[in-house]
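The other protein chains are all here in position, but one chain of the complex has been omitted.
Letters are used for the chains, namely A and B, taken in the order the chains are written, and counting of residues starts over at 1 for each.
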Amino acid sequence: MPQVKIIAKNFMDMVASLPAMKLDQLYENAFICEAILRSLPPLAKKFVLQMLYIDAPVSATSMEEWVLPDGVSKYKVAVDRLIQLRVFIETADRKRETTYRLNPMFQANLQKLLIHGEVLAREPMPSNITVRLPSLEELEAYALDQWECFLLQLINSGQAEKPSNISSSVMKVFQKGLLSQRDKEAPRLTESGFQFLLMETNAQLWYIIREYISNSEERGVDPADLISFLLELSFHVTGEAYDIDTLTEEQRYAIKDLADLGLVKLQQGRKDSWFIPTKLATNLSMSLADSSSRKQGFVVVETNFRMYAYSSSKLHCEILRLFSRIEYQLPNLIVAAITKESLYNAFKNGITADQIVTFLQQNAHPRVAERIPSVPENVTDQIRLWESDLNRVDITPAHFYDEFPSREVFEAACDYAREWNGLLWEDSKNMRLVVKADIHTHMREHLRRQK
Amino acid sequence: MNNGENMRLNGEADEEDDDDDANGGLAAWERTYADDRSWEALQEDESGLLRPIDNKAIYHAQYRRRLRSLSSLATTARIQKGLIRYLYIIIDFSRAATEMDFRPSRMAVVAKHVEAFVREFFDQNPLSQIGLVTMKDGVAHWLTDLGGSPESHVKALMGKLECSGDASLQNGLELVHGYLNQIPSYGHREVLILYSALNSCDPGDIMETVQKCKTSKIRCSVIGLTAEIFICRHLCQETGGSYSVALDESHFKELLLEHAPPPPAIADSAMPNLIKMGFPQRAAESSIAICSCHKEAKVGGGYTCPRCKARVCELPTECRICGLTLISSPHLARSYHHLFPIIPFDEVTDKVLHDPRHQTPKVCFGCQESLMNPGNSPGIRVSCPKCKQHFCLDCDIYIHESLHNCPGCESFRRPKLATYDE
């Protein structure tokens, strides 16, 4: 599935693909080192910690001895990752044995971190200047609100109540791949667009952020700077106010966009203005890791295919509408039914049954999430059955050959078709065969040569 | 609880009434849903608003009642428990065991729970031994010898799952009487009969056999699956055992597992004695030695007999060379919480809590959970009568059910007072 790839691609791959010089530059910032360390697979973290105070290079063979035989594949993944990110530097010693050592910059920064403990990226502003800071709950509600508003705007530009100040060109970039627009028609969600909506918030966020970063060069911003700023942002404390004047020009520009995404909240006092990071921002470095992440669910599915979603969010309603029929909507409850028609609609849009089932399971209401299975089996089975119903007949364009002059010619033709991997059916008794349409021309050539 | 007690004794005679007594007039199928009917337990407060049900407090109150009844038992009788037990389980595999009133059949249910029981038994009684006997076709079959390995018992039982003919109580008792008479005098002799049949097909006078068991100090207990029978009650009364009849599968399991913890020792049922034992040390994981039990060289941790220095593979066992009983001290220690039970904590009364002279701790001593109510007033808590530390209700349960230590008492060294020194 090619469309899934754009989503599953890790942000760290993006960091890893930066040129070596840029990477080394990044590691000068202690926060990046910490964020990178946290994003590593557990085994790789262990290796970094183990090598932290070893200055001499360690040979690959002796490192492999740390691992049990079962863990060799994990070990390989870990070391590959470390080399990709230039945390480990590969060298060969005189005996031509591969050895590894830590990136000196990275090492020094981490050592400092362990001895002095975590330091703040930026001093929060004293509370006598900042007035009426939002509470953590308010802040979280704000962040979610902002994010959903953005998503709504993304999928349906007309629907959002308050237009954000993200320039329409940037918005277009985000929409590229998710929406397809034919001339004079309203834009429609593409397959990956639908899948994007079913992903959980952090994955969505990273997708957007990644697009934002890869697009930065066009706006004249260095992607490395942007990455380092975003990672730094994740080490701020949620709910504290930070002075905007401490930011550079470019960062100040970026933070306005981030505010639209709900990553920070901007406030203004009499003289100063400040930004308050929300949970979305501080979670950024955490969600870098390929972790199994979960959030509080809201959907209850009953065995009678009825679905109750405890949500007041318009976005949730839109998402459910992708694969179910919304029956009625109460202030904080959406009642929907999963029907054959609604599912066929979803399948037609390129959503797979597995995605729907995973979505239902991941977003199960806490009261049903404790149960096993959280979504009734008859419902999940039926969803899969309906999907396979659509795949019962596979149409392949083909050509039919008969009346072969001799058995030899027939057999040679069969072998030839097999070689091209295009033989669909053969009947040796009556000397008939069917081949795929795309090798028809080759087949014809072949038969002509036989004559 | 009283209802439950009666019902067990009345057995099947008034089956119709049983249900009514047990669960407020619910049919058996309704009972499955009884737990879900939480709306029925809703309470209203003064202004008619719904009050959230405080399950935790109710649950904890029940727990405390149970704890208190247990501890009152423990304090009246001096802590003497039969920790070295020799238990024969006699399983009725007669025709009656094929009945399907237990699903899928009585036999399958019994076998399933005996397996669980055997494992639980060895967990709680480290030095004890179990033997299995089955009754069918009017005779008793010896299934496994007294032994300390749960696996071998379970394996033997699972290989012999078939029933036929009649059960014979007398033959069963005679068989185990023969075996149990040989065991050392300090061991507690016990028989547990899982009886499905309503009759017993005996070759002679069973009353004589009952008397024989009584004189040999064999404690016989019966768990019936059908109804109460006079002879079983008589047997249990005479030998000091317990008799109960299971209502359904979960009740059967409960009754069976009640036999796992060591019973209070009856005064003269066993001669107390001191047994000489060795506590071997475990060798390093990489060492190589020839073990005396399999007579082959082995790599990895074995145990060394402290008397003759021979190597054995597993504990508990007896040394092949010098005959010393070898046991690891953790094995023994598993039962020590029976010996040094931890006293129930007292509920801290409101009076003490609101007394300005007392400084009430704000957090649970054990887990640091806040003990304050939302309104910053002191919330419900318990305190240890010895060290006076305050604990939350969850810690209270954990400490008494699993930990068996009071964190408060353990974290303060008081002059001349060790935890279990009397």
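Note that in this section a residue touches a chain if its C-beta (ideal position, glycine included) is under 8 Å from a C-beta of that chain, and two chains touch if they have at least 3 such contacts.
The criterion applied here is as follows: contacts and distances are computed from a predicted model.
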Item to check | Listed names "General transcription and DNA repair factor IIH subunit TFB4", "GPI ethanolamine phosphate transferase 2", "Ras-related protein SEC4" or "S-adenosyl-L-methionine-dependent methyltransferase", matching UniProt entry of the absent chain | outcome: "General transcription and DNA repair factor IIH subunit TFB4"
Checklist entry - Among the options B:216, B:237, B:273 or B:377, which residue touches the chain absent from this view? => result B:273
Item to check | From B:116, B:201, B:291 or B:403, residue that would touch the chain that is not displayed | outcome: B:403
Checklist entry - Which residues does chain B use to touch the chain missing from this display? => result 78-84, 126-127, 145-146, 182-184, 186-187, 265, 270-287, 301, 303, 306-307, 315, 318, 320, 323-325, 328-330, 332-340, 364-369, 394-395, 398-399, 402-407, 410-415, 418-422
Checklist outcome for this item: Touch rule applied to chain A and the missing chain gives residues 34, 37-38, 42-43, 45-46, 49-50, 52-53, 65-68, 70-71, 74-75, 110, 113-120, 123, 136, 140, 201-202, 235, 237, 279, 283, 285-287, 289, 291-296, 370
